[in-house]
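Complex shown without one protein chain; remaining protein chains in place.
== subunit A ==
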Amino acid sequence: MNVIRAIQMYIDKMISDAGAGMKLLMMDRETISIVSMAFAQSEMLQKEVFLFERLDSVRSNEKLKYLKCIVFVRPTKDNIFLLQQELQSPKFGSYYIYFSNIIPRTDIKILAESDEGESVQDFKEIYADYLPVNPNLFSLHIPTCLQALNWNPEALERSTQGLVSVLLSFKFRPAIRYRSGSTAAQTLAKKVHETINKETALFSFRPPEDGAAPPLLLILDRRDDPITPLLNQWTYQAMVHELLTINKQRVDLSGVAGVPKDLKEVVLSTEQDEFYANNLYANFGEIATTIKVLMDEFQKKAHDQRKIESIADMKNFVETYPQFRKMSGTVTKHLVLISELSVQVGQQQLFEVSELEQEIACRADHSTQLQRVKRLVSEGKISTANALRLVLLYAMRYERHANCDTSGLLKLLQERGGRPHIAPRMLEYISTVARQELFNTVKITDAVKLTRNLIKELKGVENVYAQHECVLKGTLEEIIKGRPLDAQYPIMGNEVPFRRPPAEVIVFIVGGATYEEALAVHRYNQEGHRIVLGGTTIHNSESFIEEVLAATVGVPFKHSRSLQQFHHAPAGTA
């Protein structure tokens, strides 16, 4: 179960089906990112795909009849219309049309009727309708999916399609479970279930032999774990996303001082960058050591290259040059990234911030923590964004505490020019489940959690910056161990639930996944489990706060009446 591989195989198939010859790949806004996350342009050139165009942008009328045109688009109304026009006056010799999802028959008819020149050679649905981020992580790139804490209809439609395509690309007909209490998760589960039942022909895979449990599709809700996206992360991929933001494998470094011209935007792909693939989940300390080793190796090689004395040396140089170039590119790229990370860590005092964040997330100690938050927020050494995060964590944790002083902290934040109006919105965003369970982890009735917490405390803290464990980790453990799930994660439809743990799990988080959760999944996969994580998007704290704001527009303030003075954004800010 590798989502990148799944997409790559689809694209390969698409291109090889079109046969030999010069090809042009026609895509839309979304499929172009899907393709670019699976293959680099140079790889596509080797597959004889020389030109790339977008169906939905203005294009020239120049005709090149000797080109084969592979169309890979989503089945949207706009695309059907544009394609219809294209077929009526074809610019290329032949067309190979691939839709990335299920397309209505009426639309096929419309297109067939437009193909007067008989230029369409192939017409298929292939289910590559999601962005593969890591081998175990996919995204649908929906930055905000809720409005008034309910599904935005377009986002719901896209999420359903995305999940259906993930299932089809792995040939799964899963049992679907959703987090009880979350209407968003339930709605999506219902939609996916309906689609599976409607498209019986597509989902007619052989059931697993010897009565093994079917794959599980588990739909969760970000509102149940609002803590994870707010914490500072210390693994490489998560850190880069948090501090520099990864947007579809690309990191924009144009704002960073002293960056070489060709590194204004860098691509981080596990497929093309071995160093990155090996160090995605390495923590900040490890990565610094690794880059040092890489540097030494590189310098050694660079040194070897420099002393070109004889013709043999020269020849040797030319022969190893491509690898040399490649390596030098990798080294410079990661060096720039890592040095920028460490500059930011220093500037923003992230070690101190992160330690306190972890404390609040994992341990109840109101008075000490309040003092520390107060000090950090008022001292002004840390950025307002980090100050806001601390206040948000505090506000959520001690919402019901008798001496809760969120409003005092927000005042301090306001004085510093922060955005205090986010706190009440956050309190409205989090779900009832999160409110009740997230911080009151130890309930006497819950023996498992109680012992787990006890053990954790006995063992002590291995790393103060990575104490917090995302909710997903616990959930996955319950699934893997085969604990009863029906109460918390009811099954959709009237299928008889299997008692045995499923062999494959696809987890989807409505409201966005995080790289920390991808790390948790990765750890399980290393133990031999087969889990894929997906989300409407991949969040860092900044994008998560935007999502919270978008989701709570117009929601009445029920839980945060005491923070009335902060309900509205100060004039001049968003």
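Assume contacts are C-beta pairs under 8 Å (C-beta built on N, C-alpha and C of every residue); 3 or more make two chains touch, one makes a residue touch a chain; residues count from 1.
Here, contacts and distances are computed from a predicted model.
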item: Chain not displayed: protein name in its UniProt record ("Spermatogenesis-defective protein 39 homolog", "FYVE-type domain-containing protein", "Sucrose nonfermenting 4-like protein" or "Solute carrier family 30 member 4"); value: "FYVE-type domain-containing protein"
item: Residue of A:Ser33, A:Ser139, A:Asn152 or A:Ser169 in touch with the missing chain, whole complex considered; value: A:Ser169
item: Contact residue for the chain not shown (choose from A:Val120, A:Ala395, A:Val507 or A:Leu563); value: A:Val120
item: Touch list for subunit A against the chain that is not drawn; value: 1-2, 5-6, 9-10, 12-13, 20, 22, 24, 42, 45-46, 48, 50-51, 60, 62-67, 93, 102-103, 105, 108-109, 111-113, 115-118, 120, 122-128, 135, 168-171, 202, 315-316, 318-319, 321-323, 525-526, 528
